[in-house]
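Every protein chain except one is present and positioned as in the full complex.
What follows is chain A.
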Amino acid sequence: MDFDNTVPIYLQVIRQIKSDLIQGNLQLGEKMLSTRELAIMYQINPNTASRIYKELELEGICFTKRGLGTYVTEDQNVLITIKEEMADTAITQFVESMKSIGFTKEDVVRLVEQHY
């Protein structure tokens, strides 16, 4: 994975894990890598790797089974929330960039119709 040095590393890996979930590379209920394996896979600091799991846990995306490791949640709703969140980020960026080059709402809607 190519990293962008201007965005915190843990956020970039979280984004990647979320998109793995949406794309089905990572399944609900599946066992996740250990923090060390995660660190080695992304070639990142092990403490950053534990932070990533902590943040994902706070968002309800994964949970820890004592002594067994970290698992992806089995809650379908989490997938929906992630999708909505990603859609929101994408649409906000899109609308902003269209506005910045002077397109009106009507222009944008017309173009979306044409391209979708």
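One rule holds in what follows: a residue touches a chain if its C-beta (ideal position, glycine included) is under 8 Å from a C-beta of that chain, and two chains touch if they have at least 3 such contacts; residues count from 1.
Rule of thumb we're sticking to: contacts and distances are computed from a predicted model.
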Listed names "3-oxoadipate CoA-transferase subunit A", "Energy-coupling factor transporter transmembrane protein EcfT", "Peptidase M10 metallopeptidase domain-containing protein" or "ABC-2 type transport system ATP-binding protein", with the criterion being the UniProt name of the chain not displayed: "ABC-2 type transport system ATP-binding protein"
Option touching the unshown chain, where A:Ile17, A:Ala39, A:Leu56 or A:Val72 are the choices: A:Ala39
Footprint left on chain A by the chain that the document does not show: 3, 5-6, 8-10, 36, 39-40, 42-48
